[in-house]
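Just one protein chain is left out here, and the rest sit where they should.
Chain lettering (A and B) follows the sequence in which the chains are written, and residue indices restart at 1 in each chain.
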Amino acid sequence: MKAIARKKKKRSVQDWILDSFIYVVLTVILLVCLYPIWYVIVCSFSNSSDVIQHTGLYLWPDSFNLEAYGKVFENTMVQRGFRNTLLILACSLPLNLILTLFCGYFMACKNMVFKKPIVFIMLFTMYFGGGMIPGYINMMELNLLDSMWSLVLPSAISIYNSIICKTAIEAIPESLSESAYIDGANDFQILVKIITPLIKPTLAVLLLYYLVGQWNSWFAASIYLKTESKLPLQNVLRYILMENSTTNLGEEYNEYAATIKYAIIVVSSLPIMCVYPFLQKYFTKGVMIGAVKG
Amino acid sequence: MNDKNKRRQAVSVKAEGRRARGMGSYLARDFKRNKLKYLMVIPILILLFLFCYRPMYGILIAFKRYRPVLGVWDSPWVGFQYFEQFFRDPYCWRLFRNTLSISGLSLLFEFPAPILLALLLNEVRSRKYKKVVQTVSYMPHFISTVVVCGMITTFCASDGLFNNIIETFGGTRSNLLLNKDLFYPIYVISDIWKGIGWDSIIYLAALSGIDQEQYEAARIDGANRLQQIFHITLPGILPTVSMLLILRIGSLLSVGYEKIILLYQPTTYEVADVISSYVYRRGLMGGEFSYGTAVGLFNSIVSIILLLTANKVSKKMGQSGLF
Partner (left out) sequence: MKKQLLKKMFALLLAGTMVMGLAACGGDDTQEPENPGTEQGEEPGNEGTDDTAEGETISYPMETDTELSYWCGQFIDLAEDVDTWQDSPFHSGLVDKTGVTIDWRWATAGSDVGQAYQLLWVDQELPNMVFYQISSNEARTLLNDGLIWDLTEYLPKYAPNYWAWLNDPANEAERREAMLDDGTFYSVASVKEGLYGQVYMGPMIRQDWLEECNLEMPVTLEDWETVLTAFKENYNANLSFFAAIMRATGGIASGTGAYGFANTADFRVDDDGNVVIPQIMPEYKEMMEILARWWEEGLVDVDSLSNTQDAVRQKALAESAGIVFAEAGICDQIIKDAEAEGNGAEWVGVSFPRTAAGEPTSEIGVTATRLTGYHTVITTQTSEEDLITALRWLDYGWTEEGQMYWNFGDEGVSYTLDEEGNPQWTDLVMNDPLGNYNGRRKYCGVTASASVVQLTAYGEACNSEVVDNMIKTWMDNTEGGAHRRPSLQLSEEDNDRYVELWTPITTYISEESLKMLTGETPVSNLDAFVDELYDMGLQEVLDIQQQYYDEYMLK
């Protein structure tokens, strides 16, 4: 009772100043980030010529126009692209998470003879690579050209993400896993039953990173896939953008050029924006309460 | 109590075992104990071998005059020619200086910004407001660099938004992108704008992992909010921060060319021309593969060295490091 009373009184002038400072700063950040986004959205709903001709701050479409979106969605390739991307995600995300957990756990554990060399082998791949053409030849030799696996497998594990995972695992007190060992659990069980639940926020972030990474990637598909019906969404969107670009091979000015790139941004980002709120709940405080007792 | 004793016993048994047997069986022990861990890592190593190491012979392109039709193996060997060319180039040191300047400034300003945002968001009481700010702040991440640079160019034009503001405050209009003193601020600030929200996500996750009981305890002990931040929050995210910092230092020489190319002008070459943009321009004239690969290889080697150094320093300061 007394403690609570004291707590209430402590919300003093100092707190109030701090709070206002925080709110002011955050609001500034909010507005600064917001206007360009708003601009993108407004442009995507406008007439092409409005975008060019409008002077001053563009806050609301001069003429509400869905033509840019029409251009994007009328193409049946877009639907196929969505489907393909979802398929790729369904295959790669579980793989990503599992492998990242394994890798992170491995990196976090101590007392292994071969840990250092193995970790170095992994780190090395973050900085050294063969280039586009040897990569292509490699795919060809592995017989993975024109297959979805050429998109899923090479990016199945991200060492960068594994390092983040490792950092999160290291935050868990060793006492937890030690006591589990003594109780007879093996590494696998520890990983699944103890560690995973405790690093949920980090896993949510990594899921997001993999999701966004895979969602936005287009380069691998552009060189490894040959059949148009297998193209993921980003490639299709790129194609549409190129088809409608201003200097379309010197031909006459394309009517949709100015607005279509904005429409594409909106279409590309919208699904991710929808996923994020579901993950946000993992970023609440208090995940660790009660986990460590003594 | 019982647990502690058990643990002590377990540890000493291990140590004894190690001393008592020999090297060979030391390894055997290691395998036995860490069997599952090694097993876990095998699929990862296979993937890395298949997709990273198998094509790695492509690095040899740096030492050959590469032609795609000839393939890597049949292209003629030229040794260190392209490396020499790079270091002989009259602009070489300027490129290094610019690259390091931009990286350094990025590190100084861009790295802390998301941390600060995360800290601020952490302190907000209204969950709704927190969510709104969070969501809006990461949206710029999804706007492609090309579009962002297009916006910057429009805003910096002599009849653009920024000049309108400047004029209102009594300044004269000019094309801001032509001014070499403004290049770094424009570059860094736009980077911050684009990345602050997205990069703060990982810190928010780290913050949610901090034990709330510590805050309770601190409050009871009379700490005010600032003190709480300094003594609990910051140390709580320190491992994450230091790990990301190490990784960031590893990419000190890697300033991407795309944004530079879209923003620089010959009048700002002096400060804006970095290694990657110069290599790109040269690549447009042909011979891009070998030269670009050589410079890239050099960059990679420096990166790994920086990474390992940063790692060592971090370990000395008490953090866990990479290995």
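Methods note: a contact is a pair of C-beta atoms (placed from the backbone, for glycine too) under 8 Å apart; a residue touches a chain by one contact, two chains touch by 3 or more.
Please read these numbers as outputs of a predicted model, since none were measured by experiment.
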For this session: Name every shown chain in contact with the chain that has been left out of the document.
Result: A, B
Exercise. Which one, A:Leu30, A:Met77, A:Leu101 or A:Val152, makes contact with the chain that was left out?
Worked result: A:Met77
Exercise. Which of B:Ile102, B:Cys156, B:Val274 or B:Ala294 touches the chain that is not shown?
Worked result: B:Cys156
For this session: In the full complex, which bits of subunit A touch the chain not displayed? Write them out.
Result: 49, 52-53, 55, 77, 132-133, 136-137, 140, 218-219, 222-223, 225-226, 228, 231, 235-240, 242-243, 246-253, 255, 258
Seminar exercise, completed: Even though one chain is not shown, subunit B touches it at residues 65, 67-71, 76, 81, 85, 88-91, 146, 150, 153-154, 156-159, 174-175, 177-178, 258, 261-262, 265-267, 269-270, 273, 278, 280-288, 291
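One rule holds for everything that comes next: only the chains that are shown with their structure count from here on.
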For this session: Report the inter-chain centroid distance for subunit A and subunit B in whole angstrom, where each centroid is the mean of the CA atoms.
Result: 16
Problem set entry | Residues of subunit A defined as touching subunit B within the complex | 3, 7, 10, 12, 14-15, 18-19, 22-23, 25-26, 29-30, 32-34, 36-37, 39-40, 57, 99, 102-103, 105-107, 109, 111-116, 118-131, 133-135, 137-138, 142, 153-154, 156-157, 160, 163-164, 166-168, 170-171, 178-179, 181-182, 186-188, 191, 199, 201-202, 204-205, 208, 261-262, 265, 268-269, 272-273, 276-277, 280, 282-289, 292
Exercise. Subunit A touches which residues of subunit B in the complex?
Worked result: 3, 6-7, 10, 26-27, 30, 33-34, 36-38, 40-41, 43-45, 47-48, 50-59, 61, 68, 72, 117, 120-125, 129, 131-140, 142-144, 147-148, 151, 161, 193, 196-197, 201-202, 204-213, 219-220, 224-226, 239-240, 243-244, 247, 250, 289, 293, 297, 300, 303-304, 307, 320, 322-323
